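Only a part of the assembly is drawn; its chains keep their places, and the rest are absent.
As written, the chains take the letters A and B, and residue 1 is the first residue of each chain.
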Amino acid sequence: MKFCAPAPENDRPLSATEVALMLDGTLDGDGNHAITGVSELAAAVDDQASYWLPRSSVGGCAAGLVLVPQEAELPEELMTRPARVAVARPDLAAALLAQHFDLARPRWTGVHERAFIDPTATLGEGCTVHAGAWIGPGCKLGAGCEIHPNVVVEAGTLLGIGCTVHANSVLGADGFGYVWSGSKHEKVPQQGCVEVGDGVEIGACTTIDRGTYGVTVIGDGCILDNQVQIGHNCVLGRFVVLCAQVGLAGSTTIGDGAVLGGRAASSGHLHIGAGVRMAGAAVATKDIPDGLTVGGYPAWELTSETRAIARLRRLIRESRS
Amino acid sequence: MKFCAPAPENDRPLSATEVALMLDGTLDGDGNHAITGVSELAAAVDDQASYWLPRSSVGGCAAGLVLVPQEAELPEELMTRPARVAVARPDLAAALLAQHFDLARPRWTGVHERAFIDPTATLGEGCTVHAGAWIGPGCKLGAGCEIHPNVVVEAGTLLGIGCTVHANSVLGADGFGYVWSGSKHEKVPQQGCVEVGDGVEIGACTTIDRGTYGVTVIGDGCILDNQVQIGHNCVLGRFVVLCAQVGLAGSTTIGDGAVLGGRAASSGHLHIGAGVRMAGAAVATKDIPDGLTVGGYPAWELTSETRAIARLRRLIRESRS
């Protein structure tokens, strides 16, 4: 493991003109104003950029550069800032600019001597594996993965290119499969594995079980927050979003781009369609069609859930008097 | 730690005749057909066994041997397979056959040099402790336990024979006990411990707190999934099933064979009877009698919960028009 110096091209200030060029935006103001980082609008200082969206409050903004929407009417206060750059999506532009400066942060790369890498595991180029991480037999990690401290990647797990797994998560533990024999729970050996696509980010203390026979799949570009639990043989499409504490029982399948709010869940052996949005703590107990926004337990249209709660509560309030 | 070669008796194909003999079943078809493993019906190939239950779909089954119920009428398609073995419980028989072949999988045994074992801890014969696992002072592990990487077993924890603890779980952390002094939360020192029976399997990122004074008990043959949380002084009977993300507040007691669905919970200081079944996310707030099936929060008969939800939703739907 070695400590990488920042890339020189990322480790210097950018002028407002350079920022506008990088983000394909239109500059208004002082093109020479120097920017060294990004912060939120309320906290940004003179050498930092931030972004503004219509209806955001501006109160006392001190940013040196503000990313703003094209053709929007700007609050007076923003006009006093040294520079504005109009872009199609200010929030996205701010993220990209922050990514640029983030590359200047020095960081460890390589495999720490106190990581455990099984001799039969293979790591792609530029992988970082921190101390205490454990990569089991037959695992394959694509190039540029970062495995945080004390993560456990059990035998046979495959990760694509550029994945990040945060601390203390577990990929490939046994699925929860037993058959009651009449006198004990006989274990169904969990022979399958976990396959994670490219560009996936997995939070801390998250668990993804291996398939019983087949494969548990996390598609390209999925993002999983902390303390998410994925049962055996779940199959997630691409760019699925699972917020913290989501729990998916075995053999749940999820279409591309679905977004599950915090602590949403599936009772298993069902399909959550592409583009579905589940409210926090919603529980899917049957298939959910593509594109639906659902809430409640069992999950149904969120508007119905909201009305049901409102109606029940109105009843109670009326019955008080 | 050393890498064990597979047991020779497990590392060879079985003929269909041998499979029938081992599983106390009745063979129909080619007794010489060779089987090297088990898979699910849809995925099994010519040298693999699988199982069929009435009403399962068969679509394109290519298994070399199918375990089927005694005296069941079989779909045509299964009759074209090389061999069938009729048994009392096909799902159970498949698990036992898979266990046989699973023993052929080479595996590490012993204590990895990067595991931490306190000098006052004792390990039974044939225990496996992986790298990064931590076994504290005074712990006692029965024979044949497997402790996965980065598991933490705090001081004084007892495990029975043949237990498995999956990665990153924590046994014996302090219970959550404080007394508000008027100016701070004074900690109640957690002097108790955790006792785990024989043949218990514990999932990944699960936490079992030590007793405050007495003991937190996990009975023989219990199975706990991932991200389960057990508070101080809980006492689980034998063969209890806790699915993922279950949470038991302190001093919950559970009778033999109860099954708690995913994310079910107890508010503590109550008894969940033997054989109780709790639906996913059900929350017990008072004692639940033996054998009851419950759902909802507070947990009551599941049929009532289902009716309550249905009625409320019908109301809403009617009030739309």
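Following the convention adopted for this analysis, contacts are C-beta pairs under 8 Å (C-beta built on N, C-alpha and C of every residue); 3 or more make two chains touch, one makes a residue touch a chain.
What you see is a predicted model; the values in this text were computed from it and never measured.
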For this file the homomeric complex, of which 2 subunits appear, totals 3
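Here is the rule we go by: only the chains that are shown with their structure count from here on.
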Dist(centroid_CA(subunit A), centroid_CA(subunit B)) in Å evaluates to 29
The answer for subunit A against subunit B in the complex is residues 114, 116, 132, 134, 150, 152, 154, 168-170, 173-174, 176, 178-181, 184-189, 191, 205, 207, 209, 212-214, 227, 229, 231, 245, 247, 249, 265, 267, 283, 297-298, 300, 304, 307-308, 311-312
Touching subunit A in the complex, subunit B uses residues 37-40, 43, 89, 91-92, 94-96, 98-99, 101-102, 112, 114, 130-132, 148-150, 166-168, 199, 201, 203-205, 221, 223, 225-227, 239, 241, 243-245, 261-263, 280-281, 309, 312-313, 315-317, 319
